[in-house]
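Structure record follows, encoded as structure tokens.
Every protein chain but one is kept in place in this view of the complex.
The chains carry the letters A and B, assigned in the order they are written, with residues numbered from 1 in each.
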Amino acid sequence: MTLIVVTGMPGSGSSTVIKGALILNEKGAEFTLLNYGDVMFEVARDAGLVEKRDGMRKLPNEKQQEIQRLAGDKIVEWKKSTNLIIDTHCTIKTPSGYLPGLPDYVLREIKPDQFVLIEANPDEILARRQTDKTRERDVEDEKGIEEHQFMNRAISMAYACLTGAPVKIIQNHDGEVEKAAKEFFELMKVLPKA
Amino acid sequence: MTLIVVTGMPGSGSSTVIKGALILNEKGAEFTLLNYGDVMFEVARDAGLVEKRDGMRKLPNEKQQEIQRLAGDKIVEWKKSTNLIIDTHCTIKTPSGYLPGLPDYVLREIKPDQFVLIEANPDEILARRQTDKTRERDVEDEKGIEEHQFMNRAISMAYACLTGAPVKIIQNHDGEVEKAAKEFFELMKVLPKA
Partner (left out) sequence: MTLIVVTGMPGSGSSTVIKGALILNEKGAEFTLLNYGDVMFEVARDAGLVEKRDGMRKLPNEKQQEIQRLAGDKIVEWKKSTNLIIDTHCTIKTPSGYLPGLPDYVLREIKPDQFVLIEANPDEILARRQTDKTRERDVEDEKGIEEHQFMNRAISMAYACLTGAPVKIIQNHDGEVEKAAKEFFELMKVLPKA
């Protein structure tokens, strides 16, 4: 089955773009949407490591890596029966720096067919974060967002190299979410599906 | 034997730089020049998958990856008896995004000793493409070329990390092709050769 990994930093609007594409795809091939962070949280909660989702980022890196791996196992199970879209992050900004969202040992397990980076301009991302009260956000200014986006692009090419899968960049500028959703939908149509 | 991988996006003039260096090298160690795309095309044509070279980029990624791998096998055969220069792309811009030219499974097979990126300024590349009517070109503007060049540099460092081989950037600015060819020739002289 086909596995598309969609990444976007907080404020990029990646989840909204995916949902828009799935609506356009209503009559197309079946895709199941999973949020990597949700899967990780379920794994961590079941193991008694955290109570709230935001507690995840306070876990030591070693624990986060173990949970990443266990979440990967779950995704491999899902992939056996359905096409998947995984909503996740290229890197997670932690007090220890940029933590890779999809390290080698996870990539080799889940074997993505396609990577998608949802991006926006740093000022757009910053403004969206300031109005987003639903989750705790790390403090990051425009220069920090630019640096973060650089690191995301760089690591996406390591992901591409290790898997052979292509990386598509989709811009989700203010007021253009439908255009971004359509672009992602067109990509879904091109991919081979079971 | 020594294997040098030279990459450049369409309009970078990488093929011209290589040819210039080979003329300077006339009395030097023997090098055979192979174009990865040509080898891939031969493989694909022999398998009845395409008729024309430009049809390659319209194949599904899965097929392109299979052909990449088979072309890698051919290169390993050549490498047994001669020093090689492979003319190829860091990434290929496809409708699915940036497809890695040398994914992990190809790199581990062909084991390059040296990577070379031939670059030019985005405006130079754009102008060269507009006068180049010999092959179909995807539409890409200056900003797109800049992004493509970024992704090429990023993935070249993944290639370096996986192989241990260094990455040399050579600028091929307008009117300076001889300088670029000489720079590449100097690099060829430094490399250990069988």
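Following the convention adopted for this analysis, a contact is a pair of C-beta atoms (placed from the backbone, for glycine too) under 8 Å apart; a residue touches a chain by one contact, two chains touch by 3 or more.
A quick note: this is a predicted structure, and the numbers were derived from the prediction, not measured.
When the missing chain is restored to the complex, the residue among A:48, A:95 or A:175 that touches it is A:95.
Only one of A:115, A:159 or A:184 touches the chain withheld from this view, namely A:159. Touching the missing chain, out of A:26, A:62 or A:77, is residue A:62. When the missing chain is restored to the complex, the residue among B:3, B:86 or B:165 that touches it is B:165.
In the full complex, subunit B makes contact with the omitted chain through residues 113-116, 153-154, 156-158, 160-169, 186-187, 190-192.
Listed here are the subunit A residues that touch the chain not shown: 60-62, 65, 68, 91, 94-100, 102-105, 107, 147, 150-151, 154-155, 157-159, 161-162.
To be clear about the criterion, only the chains that are shown with their structure count from here on.
Least-squares overlay of CA atoms from subunit A onto subunit B yields a rotation of 120° to the nearest 5. Centre-to-centre, using mean CA coordinates, subunit A is 31 Å away from subunit B.
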